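Excluded from the complex is one protein chain; the other protein chains are retained at their positions.
Going by the order they are written in, the chains are A and B; count residues from 1 in each one.
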Amino acid sequence: MTQTENPTKARAPRRRSRWNATDLGLIAVFAALVAGSALIAAIPVGGLGVPITLQTLAVMLTGLALGPARAFAAVGLYLLLGFAGLPIFSGGRSGLGVLAGPSAGYIIGFLLAATAVGWLAVVVLARTAKRTGKLRPILLFAAAMVSSIIFIHGLGILGMMVNAKLDFSKAFLADLAFYPGDIIKNVLAVSIALALHKAFPDLLLRRVRTADTRP
Amino acid sequence: MLDRVTVRVSVDGRPAPKTLLEELSLNLTERRIGVIGANGSGKSTLLRLLNGLVPPSDGTVRVDGADTVRAVREVRRRVGFVFTDPLSQLVMPTGREDVELSLRRSIRNAAARRAHAESVLDRFGLLPLADQSIYELSGGERQLLALAAVLAVDPQVLVLDEPSTLLDLRNRELLRRTLAGLRQQVILSTHDLELARDMDRVLVVDDGKVVFDGRAAAAVAHYRDLSAAGLPAPGGGPAGSGLGGLGGELAVPEQAGGRPERAGLEKA
Partner (left out) sequence: MSSHGLLLAAYVPGSSLIHRAPLWLKFLLVVGCGMASFLIADWAVSAVVMTLLCGLFLLSGAGPARLLRAVRPVLPVLLAIGLFQWWQLGAPTAARIVLNVLVCVVAASILTATTPVQALLDGVASLARPFRRFGADPERFALTIAIMLRSIPFVAGAYMDVRDSARARGLERNPRALVLPVFISTVAFARQTGEALAARGLGEPEDPED
């Protein structure tokens, strides 16, 4: 479905362009992707019990693949259902209880990081539309790193300080354990996102391109 | 009834735009219409035009006067669509819930909706399976359920994209009988030549063009020749030369295109 080539509808001057059924499908399935990634192979790190999962990969990929609005919706939906009691947080946890746990900051950070990287991805894709070569992947990786450092790690540290009553230096050190994995996961997320945009040009790329050429 | 189909479909691809369906102009008014052709020939695109899943690049598609782009909601109320793989179509975990989902827009009252869903399931003999997980049903039961969920809202036209491809012989027979008993107009694409022979009119699509349009028997014969042409015959010479009917039988159409029929969906 190439809704961008179909300007006869849904482009009315509304608050926002409305999502069609394909967008709903993408939002729902990426929310499921984030949920599934939390349930598969969670390895608790250190004594703190904040487990390592493929989740940051899924979260960053959601932003890179769907752009800010739909990524916000997808990760938001995941959080909402988790808070509502579905056991889809890492380690099969659920409910508002996680907000009292040490990983609360990370969980909230996911939402902001996915949105931020989605927004940056749209900017990068639009600016590098005519360039080939390494620039696009490098900029996307930078976008992913900046978003995850500010939101996931930043809020993650804050969460451990508030909920686990750690002082900053201890929380910072505990958080440091996630960096090597995160760098690898961000590299993976960018390369997967680029492959997805190649396989499905109308996922985000064509939207960006048509939005760009519009007066 | 589809009174006018005048269209061309292409997608903005790289390096060049790709034409999926050349210009064509059709009136589809017969009660039973079949579309046959190799994988990737444009069958799926043609069917997807009929309820607005694919918008035409040029021209218009009208269902009883309703344009598939401008009045897409109205068109989808009138034209039900059944996919090859029922699992991609069934959204809810059980049959009962899926049929109720179909009815959500038309029947607001929950009890009335439930009652109507049961009567629909009963009509297709699916009531005993209503609360079973769709993953535990057989392929035939699933396809029947997908059909039931679409027919629940009583469309005027039923479009089916290769409905029998994933079914075994027994379930194909069940599907044929079910389709024969429907009062809706039926338009389907298929590789099942037996199913094609049940139709009043059959279109043969090849490389984005309608290359034959007429009675079922003649269309099937045309399609056989078309599929055999260009294939190396088992003996080494060109197909059809001196092999008689056998050469035609050997040209299994499913293998001609190579790509799975999903291709149509992805391109669209």
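Note that in this section contacts are C-beta pairs under 8 Å (C-beta built on N, C-alpha and C of every residue); 3 or more make two chains touch, one makes a residue touch a chain.
The structure presented is a predicted model; accordingly, all values stated were derived computationally and were not measured.
Contact with the omitted chain, checked across B:S25, B:S119 or B:S133, is made by B:S133. Within the whole complex, the absent chain has one touching residue among B:T19, B:S57 or B:Q89, and that is B:Q89.
Per the touch definition above, the residue from B:L101, B:L166, B:V211 or B:L231 contacting the chain not shown is B:L101. Take subunit B: the residues that touch the chain left off the picture are 51, 53, 72-73, 76-77, 80-81, 83, 85, 88-89, 91-93, 97, 101-102, 104-105, 133, 135-136, 149-150, 153, 262, 265-266.
Mapped onto subunit A, contacts with the missing chain fall at residues 1, 9-10, 12, 14-16, 18-33, 35-37, 39-41, 44, 47-49, 51, 54, 57, 61, 65, 77-78, 81, 83-88, 91-102, 163-166, 184, 188, 191-192, 195-196, 199-200, 203.
The working rule: only the chains that are shown with their structure count from here on.
Separating the centre of subunit A from that of subunit B, both taken as means of CA atoms, is a distance of 37 Å.
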